[in-house]
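Below, a portion of the complex is reproduced, with chain positions unchanged.
Chain naming follows the written order as A, B and C, and within any one chain the residues start at number 1.
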């Protein structure tokens, strides 16, 4: 692990300050390349890991580029503790020392392959670390989505939208919409409707090998596809959104500092003394 | 009750057929005027009631025009049973006979007055029978809304949107988003966040005399106001959405055929033999 | 307001310490009687207010005895901030000075009258400030409850139990079971099923003047009635639990220190900077 690439959001001053501090320190100990926006393609053989400086949003963006290349990712948060970052910037020396000296594991985090198919052709093909969401962009009305699993029509959702999430994504938009917290080690697809009008349309957890297809059926609401909250496409009549497990998972470098249940307690206020309604 | 106006959605064939059948029958028994779109203003002194032929959506549209004039509304559904319609078209003779002969009550249904205030001026002022919703129109990201009650900042919601509903509207978008079912006789304002990211942001039921204000705080998501799912305005920075009880309620004519709990059982599948998970 | 009775849980040392400190201070300024358990009946003409030293649980117990007599109640919390207490003990001098000098309001909090009727006779009759709950006492199986409103069978719940709550009680067991937060000024009855097996059985908010009746229909689960979590009775076949608004509300003394929305923010972690899922 002695070839690193540093990635981050160059629009954020805190990120630039972190780069200024960490890059020289790391350059004394490893080959370092800085490509904040990942403008050039990164190949697996060229770097041993990518250091993402930023929050969970930056990790999402980097993961979509790095995971398909098999490049492991280490997240160091310039702000607060996150689900996907291993530590905050205060702690970078200890974390990086561990990584450089081999004291880490590369946890695999399932990703989703999302394809937007129009007239039999792929007009978008990307991966997602959190989720693919079909929702309306027009004003406050419900959309209708046929939901298929391995070719079988499971149900027709009438809702504000439908979220197809990874276990990692289960604590993001899906959780806010009533979905369960799914352990990130799992191989699972979480399907959570947003404000479903059929009240028994509860969240579904499916095995990772199943293939799901979403087909919007009404167009006045201008349904659109959003991947990880970052990639967007408006849908047209007849479009199919196909989602399945991506061929390669994300390799997330862990040194044991950020543990799933601890993050839950912290982020969802489960920590220490539980809080009571009364 | 011998002066009626017939209202409905002229784009629907079933409505036109219903008008063709009901108008002559009613004309033999009362003064009838047909103005499907309510193109001319209707004044309280001119008609005794409006007969709305259509579903709950048509009642919503008509109510926003008729309630401020104090004109009572009778809904006859050309499709299925609805929350706001008194009967289906099969039963129109019995219902209208009851109404013409005085065997009815005029239930009062609270409405909301919604004002969009920009730079101190009212750029939209309307009433709502169901709800006023502030939600995003851009793609799948959360919006931030400061929520005030009688001038006090209650909380800042980070969510897909915020619904302010009447009791009548509690069984529409608010229910799908996790809100309670509020009896339509009540004088109450229901506040339900859509996919709130603070998991303890549960739906609120407030007394009808309180005044609520919504102020969006981030603009990348292009938040918009939607009233009854039918009136829309994009919001700009600094806009205030003020919602309070409308001065006049809707007068909804009831002959006893459509009773609230019966509609619940039917619409939500609570009827007859309850359905079990297992 | 110069005749007070001091009430509290004598099993708690913090309460006894608070009595030792507050009683002499108050005795210099008013007539004071101490009856921690309310062993003697308290009549409206004899005292001007009751000072309850303790948490929300102590207020619940005192309210059931004091509200029917019309005696106003002032709660001072010996522990943390509560929904029903006006301040913590640190602040007692300021609060009591305000009360003694007339700078207070007596907010009315709706209570429920709960009657357990067996073979046409009342075998229990009490009031509730929070809720009346019918639930199982036998092991983990669902119970079946016929739920009537003003004599009409609304639905048959199959669930772990059914909660009938006041607005004050809406933030207790009902909230934990998915019910809405109802503003304490309202005149409303909240009906929330616990783990309902019909997934569309959502919480109901009814006008305060309606009368509800619960009748358990299966007996293997040994259903029981619990009032405010403090009064319990096992139910027998044919028993009816009748719940309606109590004739007298609780008069809760408020000096403006504890405001509803502030308590919400504090208790539900809505305060200050909202907490995000991600």
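As a convention for this text, contacts are C-beta pairs under 8 Å (C-beta built on N, C-alpha and C of every residue); 3 or more make two chains touch, one makes a residue touch a chain.
Because the structure is predicted, anything quoted here is derived from the model rather than measured.
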Of the identical subunits, 3 are placed here; the whole assembly in this file totals 4
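Everything below uses one rule, namely that only the chains that are shown with their structure count from here on.
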Call it same or different for chain A and chain C: same when shared residue numbers make up over half of all numbers used at their interface. same
When the centre of a chain is set as the mean of its C-alpha atoms, what distance in Å lies between chain B and chain C? 34
Geometric centre distance via CA averages, chain B-chain A, whole Å: 38
Measuring from the mean C-alpha position of chain A to the mean C-alpha position of chain C, what distance in angstrom results? 45
Shared interface positions of chain C, touching two or more other chains: 175, 199-200, 202, 268-269, 275-278
Inside the complex, what are the residues of chain A that reach chain B? 133, 135, 137-142, 159-161, 173, 175-178, 194-197, 199, 224, 226, 229, 232, 268
Residues on chain A engaged by chain C in the complex (per definition of touch): 56, 82-83, 171-172, 175-176, 199-200, 202, 267-269, 275-278
So, in the complex, the side of chain C touching chain B is made of residues 149, 152, 154-158, 170, 175, 178-183, 185-186, 188, 190, 197-207, 210, 259, 261, 264-265, 268-270, 274-278
